[in-house]
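The other protein chains are all here in position, but one chain of the complex has been omitted.
Read from first to last, the chains carry the letters A and B; within each, the first residue is number 1.
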Amino acid sequence: MSEALIKFDNITKRFSLRKGDIVAVKDFSLEIKKGEILTIVGASGCGKTTLLNMVAGFLTPSSGNILLDGQPITKVEPRCGMIFQNYALFPWLSVRKNVEFGPKINGVSKKVRREESAKYIEMVGLKGFEDAYPGELSGGMRQRTALCRVLANKPDILLCDEPFAALDAMTRQIMQQELLRIVNESGQTVLFITHSIDEALILSDKIVVMSVRPGTVKHIYDIELPHSGKVEVQLTDEYLKLKRQIWAMVEEEVKISMNIVSS
Amino acid sequence: MEGKELGLWRSSVIGAIGLLVFLSLWEVLVRTNVIDPFFLPAPTQVIDKAIQMTTAKDAVLLTDIKISATRVLTGFLLSVFVGVPAGLIMGMNPVIRAAINPIISIIRPLPALSWIPLSMLWLGIDEQQKYAIVFMGSFASILVYTTDATMRVDPILRRAAMNLGASPLQILRYVILPGALPDLLTGLKVVLAIAWTCVISAEMVGANSGLGFRIWTAKEWSDTGQVLVGMISISVTVLVLDILFRGLERVLLPYQRKTSGT
Partner (left out) sequence: MKTWLFRITFVCFFIIFLFFSISCTDKSPSNQVIVVGSQWYGHIPVWIGIEKGIFKKYGFDVKWQFIGKSMDRLNAISSGDAHFASLGEIAMLSAMAHGNTRFYWVGNQDIAPGFEGLVAKEGITSFEQLKGKKIGFPFGASVDITCRLLLKQHGLDPKKDVRLVNLEVGDVPSVFQTGRIDAAIIWEPGFSQLVSIDGATVLGMDTDTEVYKKFGTMTGPDVLIINKAWSDEDRLRAKRFMKAYFESLEWVDYNPEEAVKLIQGKYINQDLSLIQKNIEKFIWHDIEDQRRIMTDNGIFGQADYIIRILHEDMKVIPNKPDFRKWVNLDILSF
């Protein structure tokens, strides 16, 4: 298991609120291998976003370490590129300038920057929109730009925080396929968070189902469905069986969390 | 539907009609002696006075505008140079913000006029005193607008920049500053108009030129027409500056024009 790119080593995260402490994540351990697409699913409030923010370095665990290539993550980590649900694009920069933002502040020369951005823009299918501002783009195109911006910064792992949640169903499907294509092309490692079981099944090599508050690993599924991203996969028996299993597990957690909320 | 825009051409035509009706009504009321012309001269009389003040041998109006503009813009730019960096720091650092806020809350509501005694004591009656009046009248507002603009920058953008490897200084330069710019420019536009209202206070003492001075002396000589010319000149100057400012906004914020309406 030495090839683990990310290792969660018995992570606990507590938040102090006025009403008292809340344990968002408890004794969470998990490994993500290089080249793997791992998805965490769970009811809302299960601490999956907290986990992602800890990997990115926005939050630090209350106890335990998250290791990136064997080194604990202690500050905001550019090697863990984050894709936000609301795109988080700089509205005053064109698509090209958004994509070049990372290379620019990391001191990459203008010429190299331009070549690389062109390459990635073409990869995500935004050629011809280099000079458009984010405000002029559709939601799907904005998320492509965000993906492109992170890729251009050459991260070791892609962290995706429900990136397609704000998109309409059709755009979402297309974006899922696109993400798969791009990730397969580049061999990126991906840690993906979603509450859509379909999305998880389509994208992942591995699905982690989390329990709610405190968030821990409830079950890990290895998925061996064909990764074409084609819609047809969703009609196979195997797919439906997995979906039913995972849904049963998640449903249980959702009910627990709702009881907690209502009590 | 209620907030629907009329379009530039239609709204300016309607605006012009409104203005014309207002001026005609004013003219008629004065000409029929419903209003004593000593209390309020008719628009045509004001125009006469303005022409006289711009074309006579010792014409003063244009010089007055120039001098007042110099005073206002100097004071205003001083405020910008001090207020914008301070506002950025306050917007980004909650500790400094908490420490400075009460002081600003005390200074901000003070009218420019109230600074006359102290400014004279400290700076005398020369130009510095006039800059100081405008400065004190606009500084706190600029600080507050900048702080607000900085705080309104979406924190997710800061996170995104950090995630891409930006240092705090780079975040300030590449994220906070451009992110705050639209609100900041809107704020500066408002404060520039506020700065112009200070010109009356600034030119109350120790001045012998400028629009504010012209209004004050016209009052001493009971010259209501000249008072009105002075007042209208201030309005027109602010209006012209506003248009110039809009141009500046278009240059600095090209993305806003392109993406408006989405």
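Note that a residue touches a chain if its C-beta (ideal position, glycine included) is under 8 Å from a C-beta of that chain, and two chains touch if they have at least 3 such contacts.
If you're wondering where the values come from, they're calculated on a predicted model, not measured in any experiment.
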Omitted chain: which shown chains does it touch?
B
From B:27, B:154, B:183 or B:223, the answer for touching the chain not displayed is B:223
Thinking of the whole complex, not just what is shown, which of B:157, B:207 or B:234 touches the missing chain?
B:207
Sites on subunit B contacted by the missing partner chain, in the whole complex:
36-38, 58, 120-121, 124-126, 204-208, 213, 216-217, 219-225
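Here, only the chains that are shown with their structure count from here on.
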Using mean CA coordinates as chain centres, what's the gap between subunit A and subunit B in Å?
48
Of all residues in subunit B, which touch subunit A in the complex?
154, 156-157, 159-167, 170, 174-175, 178-179, 181, 253-255, 258-259, 262
Which residues of subunit A touch subunit B in the complex?
56, 58, 76-78, 80-82, 84, 86, 88-94, 101-102, 105-106, 133-136, 149-150, 153
